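Just dropping this structure here.
Our next item is subunit A:
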Amino acid sequence: MILNTDSTKPIYIQIAEWLEVEILNGNFKEDERVYSQYQLADMFTINPATAAKGLNLLAEEHIVYKRRGLGMFVSPNAKQAILTKRRKQILEQMIKELVIEAKRLDVDEAELIEMIKNVRKEGEEEQL
Partner candidate 1 sequence: MFLKEADLLSFSFKQFVYKLKAHSNLLYGLMLIQIIALFFSIGGVSHMSSSNGELSVSVNTYSASLVIGFSFIWIFFIGILLTTKQYKKIELPLVTSSLSGNLSDIGFLMIASIFGSITSTLVGVLQRIILYISFDQTQIIFDKFLISFYDLVLGIVIGTLYMILISALGYLIGSITKLSMAFVLIIPAIIFGFLRVYTDFFQKVLLVYTKEAALPLFALKVLITVIILFGVSSLLSPNKEVSQ
Partner candidate 2 sequence: MNSLLLLILLFLIGIVIISLFQSLRSKITRLLSWRLSAIIAGLYLGFLAMLVPILYLLPANDFIKTVENKEQAISNSQILMNDLYNQKFPSEEDLAKLEGVYKNSSHTFKVDSNKLSINLRTKTGSYHVLIQEKDVDDNEINVSAYVTAQYMGEVNFTKQLAPPAISLKNGILFLTTPNYQTLEFKQFNSDFTVDQFKHQNSNNGLSTNFGEQIIYIHVPKNLEINRDGLEDRIQLIGARQKLIQRAQ
Partner candidate 3 sequence: MSVIQCQNVTRSYGKLKAIDNLSFAIEENKLTGLIGRNGAGKTTLLKLLAGYLKPTSGEIEVFSQKPFNNLEGSSKTMFVNDTMTFPDSFTLIDILSEVAPFYANWNSNLAKGLLDYFSINPKQPHSKLSKGSKSTFNSILGIASRCPLTIFDEPTSGMDSAVRKDFYKALLKDYLEYPRSIILSSHLINEVEGILEDILLLNQGVKSLHLPVLELKKFAIGLRGNAQVIQRFVEGKELIYQEEFAKGYLYVVLRSELIQPELKLVRQSGLDVLSISTDDLCIYLTAKSRGGIDYVFKRS
């Protein structure tokens, strides 16, 4: 996995997000040990301190929990926590930007909803 070092998004957040995706995809089950900071550092060629920061971010959000001496484990309800967080933070932020952009482009609310519906429909068709 290649990190985007040019991005203004800090690497540790990219790490945290990547771990969240792994959990969402079911690659880590509840109470399963996630990668240690050193494994992450090795995998992404990043400083272990950066990796640790990413893990701590997840710990603060109770997506993972620490067992002393054993490492970080996926919290029960981690998936739910991620979903909630992402909905709350990321989706809301995106929608905010979407609304602002729509305003700039003179797209009214009904039109915007219609566009969203269309995109969703296309996505479902592709999946089939």
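Going forward, a contact is a pair of C-beta atoms (placed from the backbone, for glycine too) under 8 Å apart; a residue touches a chain by one contact, two chains touch by 3 or more; residues count from 1.
A word on the picks: all candidates are chains of the complex that A comes from, given by their letters.
Fair warning: this is a prediction, and the values are worked out from it, not measured in the lab.
This complex places one of the candidates 1, 2 or 3 in contact with subunit A: number 3. Taken together, the subunit A residues at the contact with candidate 3 in this complex read 3, 5-6, 8, 10-12, 38, 41-42, 44-50, 53.
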